[in-house]
Every structure is written in C-alpha cells, then in structure tokens.
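Worksheet: one structure, shown below.
Removed from the display is one protein chain of the complex; every other protein chain stays in position.
By written order: A and B. Residues from 1 in each chain.
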Amino acid sequence: MENTVIKIENLVKRYGDLIALDHFSLAIREGEIFGLLGPNGSGKTTTINCMLSLLAFDKGNIEIFGQKMTPVSYDIKKQIGIIMQDVAVFNELTVYENIDYFCGLYITDKAERKRCVMEAVEFTGLGEFLKFYPKKLSGGLLRRLNIACGIAHKPRLIILDEPTIAVDPQSRNKILEGIQKLNRMGATIVYTSHYMEEVEQICTRIAIMDKGKKIAEGTKDELKRMIKNTETITVEVLGLSEAVRNEIIQLPHVYRTEYDGERLTVFCSGGTHNLIRVLDVFRTHEIRVGRVYSELPTLNDVFLEITGKELRDRKGDSHVLS
Amino acid sequence: MFFHDLKYFILSQLKTKNLIFWLLLFPIALGCFFRIAFGEIYGNLTQTGPIPVAVVEEKDNPVFRSVLESMKGLEEQFLDPVDLDEATALERLKNNTVEGILYVNDKLRLTVAEDGLEETMLKKFVETYTLRETILTDAALTHPEKMEAAAAALSKDCHSVASVSVTTGNTNNFTQYFYNLIAMTALYGSLLGMQICFNNQANLSALGARKSCSPISKAVSLAADLTGAVLLQFLCMAVCVTFLVFVLKIDLGNRLPLVYLAACLGGMTGVSIGFFVGSIGTAGQRVRTGICNAVVLLFCFFSGLMVGNMKALVARFVPWLNEINPAAVISDSIYCLNLYSDYRRFGEKLAAMLLISLLFCILGIIMTRRKQYADI
Partner (left out) sequence: MQIFKAFFKVLKKSIPSSLIYIIIFLSISLVFAFSGQEDKTVFEQTELIFCIFDQDDSAESRSLVSYIGKQHELVDLEQDEDILLDALYYERVNCILLIKSGYAKQLAAGNTENLFERYTMHAGYADILTEQLLDQYVASVSAYLAEGCLLPEAVQKAETALSVQADVTYADFEADTEYPTVLFFFFQYLPYILISVLFNTLCPVLLTMNRNDIRFRTDCSGIRPASYLLWNSAGSVLFIIGIWLLFMGVGMILYGGLYVGKAWIAALNSFVFTLVSASWAILFSCFSPGENTINLITQVIGLGMSFFCGIFVEQSLLGSGVLAVARFLPAYWYVRINNMLSGNEPFRSENVLVFLLIETAFAVVAGMLALLIGKFRYRRLSAE
C-alpha cells in the first residue's frame, strides 16, 4: 500500500473577485513523479504556494506526510525541497555560497552539509562554476543552480514549479534526467509545467488543471483513454475519389475522415490494426500513396478535447523563443 | 542556524553595491562638500573687519576729521573710510564695495543701501558723534564749568561688559551640518533594515519565498538578519565618524568614544526604521528604496541637514518634533556631547534612540510574523 504524501481537499483561493482555485482536490502518493499540467494562469503555482503554506487560502485542507501543513510545520518543511518558478538565489553570493546557504537552513551539521552541497553540485554539473556569481551564469546553468539550492538537503518531497522555463533543450534534458534520477533515489516529485512533452516524458501520474479546477487525472494512458481518439492516420494521396473515402469511413473503428486534396486524415477510436486496414483499401484500388504516418494521441489532444482549447498558449511559446 | 544565517546575510550585504554607495561613499562625498563649503564660512562670518564706508565732504568739518584721525590710531579699527565724490560713492554703494556713505556737513548724514548689522553700526557711529555734541552742548548750557569733566567721562574707555564664554566645546554652528551628516548616514541604515524584509518575506521576493519554505523559524532568521544589519551599520558608522574626525579634521569634541557610541546607536535606529518600512505593504524594492530615501531626507531636513537653523526653528514652533525626529535625536546627541559638560542630555538622547529602535523593531516583527500572505 503506497502512502499518500500530499492530500489536498476542496481547496479554494480567491484573489478579490477572481477565483484562482475552485474546490481543487489532489492526492499524491509516495514515489510518484506527479505532473501538474495546465496553461499559464490555470492555478498551478497558486496550488503549490498554498501547499507550502506561503499563501493563505479561503477554504480547504492540506496535509503533507499525513500532517496538516501550517507555516510553523518545520518538521514537514525539513523534508521538502522547493524549486521555484523564479530563480531564487542571492546575486551577491557565489554558486557554492548560495547552495551552502540554503542547505544550511536545513542541515546544521557542517561536515554533513559540505557533503550534501558537493553532491548537489555534482548532481547538477555545476562543478566548474563554484566560484561564479549567478549573473555570470547562462540561463540553463542558473536554472541548475536554482535546482541545486532546492535539493541539496536530500528532501523526501521535491516540488518543481516550471523549472525548465527558458532553458535550452540540452539543459532541459539534463534537468529531466536529473529529476528521474532523484525519483529513483526515493524522492516523491511534484512537477508543474505547461510543456506536455516534458510531462509525458517523465511523469507517472498527471493532473490537468484549467481555471483553478482539476479537469482530469490519471496516468498518461488513462488520460488518453478518456478521449475518443486513439489513433490518427495520415496518408499523402492525390485525387482521392469520394467512393474510396466512403469505403474508408465504413472501416471498423474509423469515426471521421478529413481530406484537403493532398492529404487524408483518418481518426480512429479503438482497434489494433487500423493502419493495415486503411492501406489495404488503397491497395485494392491500386492507388499510389506518398508518406503515411500513424500517431497516437498526445496530452495536447486530451486537453484539446476536454477543454476545447490548446494547452500551450501563445505566451508560453514566445517564452521559449526569446 | 542563527550564525549560518547571520554569516550569509553579512556576506551578501557586503557585496551589495547599495550598501557601499549610500552608507559609505555618499556620506563621505557629502562630508567633503560640507568641509569645502563650511570650512571657512564660520571664520568669515565671525570675523569683524573694519566696515568700509565712503566719506563725501559737502562742507569742511574739522571736528569730524579729527575724530576720524583719532580712530585710525585705535587698535581695533572700526571704520575703513575713503574720501570720494558723491557719484563714485553712490556707484560703490551700489556695487556693495562700501556699506554706506557719510555725508559730512554741519551735521552728519548717512546713506545706506540695505538693512543690516554693518549699516546699523554705521548709524550708531553717527549717533555717537551727535550724542557727544548733544551732551557737551547740554553741559555748556547748564554747567559750563563741568564741561571738561563730562567730556572726559565720555572719552573714557568704559569696559562695562565682561564677556563670559559659555562652553569649552566647539561653538562653530556649522559643525551641526556634520552632526546631521552622521544622523543621515545612521538613518540610511534603513536600507539595510529593509533588506531584511526582502530576504524573509515570501510576498516580496522569490528568495523570501524559498526561505519561508525552509525549516528555519522566522524568529531565528529575523533575529540573525537584524543582528547582521546592525553589525554592518556599526561598521559604516565607525567609518563615517572616523573619516570626519581624522580625515576632514572636524572637531567633534574630546569625548570621541561616546561619539562613536551615539553614532552606532543611531545606526541601529536607522536599521529598525527600515525594517519597519520594509514590513508594511507589498511595494517593490525600487519604490521602497525611494520611500526610504525620501523619509530619511525629510527627517534630516527638519533636523537641519539642508538649512542650518532649521532645528532652532523647529524648537521654537514645534518643539516635540525634535524629541521624536530620529535625525534630530541622533544629531542632538553628538551636539550635546560637544557643548555640555554633563551627560544628562546625552543620556536622554541615547535613551530616545534605544526607545525608537525598540518600537520599530517590535512593530516590524509583528508585521513580518504574520506568516501567510494573501498574494504573492
């Protein structure tokens, strides 16, 4: 039986008239990498700030490690590592000093602290930059420092709030691998992001939020099963006749087709050999086809179908570009 | 935990440029300017040279001539007369190269261009001259035989006034600018105090948020940071006073250790004020720094940093303000040390500083200890 690490019940948080969290509930079990997914402004960071007792909330109940979380729950806080969305380090202190400082807030023993700091440094690959000031670090390195400051004390629960914003793909992969490694070493991880690829890649369970509500929860596969579409087949083909299209739509599991003169898209729901069946139709009519792809649904499709809008909004994208 | 936090607070602040600018460089620069501007001004103002005056003779008056002649021999020359024609005299009066014009006729007449002490003294001179005439004429009419005795009495040096100096301290009232400079530096400690809030409050900075998530208790972390800020401010105050006394050679009296003590306590007051200001509201660092600067300068304005006799004016019209205005309290403490031989007033001022510090610290802690925030 897995233990519940975080239990949130009916959390309500208002900013004036705006309802940021609307009866939000969540349970995260030990050993999970839990992904909290949602567009910007959906309430992810608010949830985390409430969990950490930074924000006062209007209604609800939060328990961490089976105990009610309050601002003075120092025993609980000791076991949490937090990596904020904004880089929270002293610009006036070097990389080593920053990690040592934050680690020192958790671990008082000097020798042990030193070991922890060095492990964190090694873990994040900051070894060459110990004497650097944060201003001199590149975006990716700065993020890694931000992470090192949060995990040096070897917490049981690590909360990462969009740790990969404005990070190059290489650093991002390193960070994601690191998170998985931490998880293997025994930490429960809460991970928020609006990049569904990341979440798909590492998370064992995912909750999707929108407008302060949880709209879906489960493993990747569970989530994908929640929607009608299970496979999308695209075939490049010219001058397709109406008769053939009708024939395809009659195939089992196919529920919709789209054709723009060059490319036929076939949406399937369930079934296992959909691609072969579609290609069989073309072969019997001796129609030559170009490239063919078959795609499984992504979280974006899940999100799209549940909320009727793209998961990633433009703001988030421009973040990556700039 | 306490010392860990203390160590890193001091380390991070030492590397902050704000600290070096406002707490070290700015006071030193301002001190230099004050030294330049006020270095000789007291000497110039308290120096009393002969008053330049134009003499325009409309009619020959040998008596007046002889008075002028006799005055030339005096040890302390009171007038510096030049003979001129009327046009030149007026020209010079306009240009301020003479203070007045004496028209010599049967009677003396005086023309001046403005009101002032020098002009008043010229008027007195003319009056002395006429007074002599009046008294002697009186004598001639009533007791001609005693005229000589009367004349002798008039000519005698009276020395009716014995001058008593009231203090052995530095009476140069321009030194108060330096007292206020120390007060200003002390109050700039508020920038340090404000930093404490930034480092500890989750709603002010990401750093504060991270610290709030850690298991260090707020009381310990506030205590450590306050201690760090006060220690740093002590250092800055010591540098400031040392610079004034040993580099600029400002006379701050002969009880220097107590001046250091007062300056340091003042610095503590500054830190506590900043701590309090930092704990109210959620405005950003820039806005807050602006507010702090403005408040500090306002305090200093009423204490006389910009206008020297402001404190006297305040003492006259709103005396209680000098008792609670931190800048006035700090500068007064050093002033008292300098002018008074006893320690009563000095002690009172120190007590006031401690009280203000304590008040703002407690208020700040109450505000900061409110643990959760409505908005981040």
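Assume a contact is a pair of C-beta atoms (placed from the backbone, for glycine too) under 8 Å apart; a residue touches a chain by one contact, two chains touch by 3 or more.
These numbers were taken from a predicted model, which means no experiment stands behind them.
The chain we do not see here touches B in the full complex. Taking the whole complex into account, subunit B touches the unshown chain at residues 17-18, 21, 25-26, 29-30, 33-34, 36-42, 44-48, 78, 90, 93-96, 101, 107-121, 123-124, 126-128, 130-131, 134-135, 138-139, 142-143, 146-147, 149-154, 156-167, 171, 173, 176, 290, 294, 309, 311-312, 315-316, 335, 339-340, 345.
Heads up, the rule we're going with is that only the chains that are shown with their structure count from here on.
Rounded to whole angstrom, the centroid-to-centroid distance between subunit A and subunit B, based on C-alpha atoms, equals 63 Å. Against subunit B, the residues of subunit A that register as touching in their complex are 15, 49, 52-56, 71-72, 74-75, 77-78, 80, 82, 84-90, 92-93, 97, 101-102, 104-106, 108, 149-150. Across the complex, subunit A is touched by residues 1, 4-5, 8, 11-16, 202, 205-207, 209-217, 371-376 of subunit B.
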